[in-house]
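Apart from one protein chain that is not included, each protein chain of the complex appears where it belongs.
Showing subunit A:
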Amino acid sequence: MAYSFPEEVLEHVFSFIQDDKDRNAVSLVCKSWYEIERWCRRRIFVGNCYAVSPRIVMRRFPELRSVSLKGKPHFADFNLVPEGWGGYVYPWISAMAEAYPWLEELRLKRMVVTDEALELISRSFKNFSVLVLSSCEGFTTDGLAAIAANCRNLRVLELWECEVDDRSGNWLSHFPESCTSLVSLSFPCLDGEVSFSALERLVSRCTNLRTLRLNNSVPLDKLPNLLRRAPQLVDLGTGAYTAELRPELYSKLGDAFAGCKGLKSLSGFWEAVPSYLPATYSICAGIRSLNLSYATIQSPDLVKLIRQCPNLQRLWVLDYIEDCGLNALATTCKDLQELRVFPSDPFGVEANVSLTEQGLVSVSEGCPKLQSVLYFCRQMSNAALFTIARNRPNLTRFRLCIIEPRAPDYLTLQPLDAGFGAIVENCKDLQRLSLSGLLTDRVFEYIGTHAKKLEMLSIAFAGDSDLGLHHVLSGCNSLRKLEIRDCPFGDQALLANASKLETMRSLWMSSCSVSFEACKLLGQKMPSLNVEVIDERGSPESRPESLPIDKLYIYRTIAGPRCDMPSFVWNMGERSALRFS
């Protein structure tokens, strides 16, 4: 094969190609491009840490600087994955410590991260600068202290909804006085107190700090000081947003906010007290993103705030906003792209607020750029879904959670098949969909027929039979992640579409009707899949094979069965099968 360009030239060209998919495409052109590309790939995203092994990654990509890993299945967020399931990052860190001494960035999601792992990170990578942990667990503030102390060039430290054991607030003090590199510091999920003086000094000397998200323990009266030291902030997460009404605090706060002219994103607002909200008004015109989902403020005050933010693109809020508040949103925020409405009382039987499907309909009418929706509500109708679908064919993410499982159209008492069908038919670019309410196999037929760009589908308490699952597996061409709970799907659709599973990242099924027998068959016939049965009741061998297993997690892999399965997880593959006999 003739080489048209010297390697260096190709490398240079490739350096402009950052997107993973494009990089993958480049590597498939020919062997020499594969070789060149793999040597100059700097960042990698592994959507399932068990799909590949550290050794395989390091063998192919010897010069990575940035690694992203995801561990547990998404339903782990809702306590459906038992503790101890897996997702340990330590083996990766220890392998990377040798292979990638120049590693700079690590982004982990739903992984078990221990203090040992954090300490190893802090000692192994001289240029380490970015650590983002989302929904991770297993570490304490001691681990954070190690990161703070040892990572000389740390720019980003972000903790999103992690479970962290809080040993002491002094981890912040472990940032050396010489540390001035921080650009983003975010720890809203930490429970405990932090040392304010350390925080203030840190914020003062990190003049490039753009993102600062505090936790609940930072009181409101400390906020003005922090803001005054960081007028260049773009993204602020307040601490506790409550205090007795003190005019001098209010005016200090107002001045401090006014000084942060570049603020684009606000969040936090723990225990927010409405009277202090207007302190933010001076910068609201520039706000693009507002997360009020921890603020138990009632609709009128929410509306007052929202009316100050005409350029809002993203809003996360509790259902206290109610339909009337969403109306106001629809009239004010014409640039809105993403809306998430969370339930304030998810386990209450009666609705505690006046939030219905109408709110979502209004927003779909008033906000032409709306793409992404997460909406918890207590009632829905096919008519509303039709309207939303008609109004917003540009939806790419639609997650609807009607709180009562199997709730029908409240007007007609019919299933919501037609409504969701309209969504998938009209929203041709829909990538993510979560279903709820009363649904028959029909909705899956619609989905299989129309949702050709759908990549992630979440199903709960829906469907009548295997036909439903079959529609999805056979029709959704772009499907990557499928997660199902409490649906009457059994063996047949799964077995009939076995090869589809190799084209997907993963399939989760819990409380369905898949038999142990079918799992074994699947595991034995499909060596490129890990078919993992999760059953805390004991080995499925101790029950008749035709009985359903509890939970099933299937994912494609080139790493074979994993070695860190706990006692309640079984791999159904060939090699594992021998262990049963």
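By definition in this document, a residue touches a chain if its C-beta (ideal position, glycine included) is under 8 Å from a C-beta of that chain, and two chains touch if they have at least 3 such contacts; residues count from 1.
Here is the rule we use: contacts and distances are computed from a predicted model.
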Absent chain [UniProt protein name; select from "Auxin-responsive protein", "Fructose-bisphosphate aldolase", "Methylosome subunit pICln" or "Thioredoxin reductase 3"]: "Auxin-responsive protein"
Touch criterion as defined above, residue of A:Glu7, A:Glu63, A:Asp77 or A:Glu98 at the omitted chain: A:Asp77
Residue in contact with the excluded chain [from A:Arg213, A:His471 or A:Arg556]: A:His471
Which of A:Ser251, A:Ser275 or A:Ser499 contacts the chain that the document leaves out: A:Ser499
Residues belonging to subunit A that touch the chain removed from view: 75, 77-80, 82-84, 135, 161, 163, 189, 270-271, 293-294, 296, 342-349, 376, 401, 403-408, 410, 413-415, 434, 438, 440-442, 445, 448-449, 452, 458, 460-461, 464-467, 470-471, 473-475, 477, 485-488, 490-493, 495-500, 510-513, 515, 517, 521, 525, 536-544, 546-548, 550, 565-568, 570, 576, 579
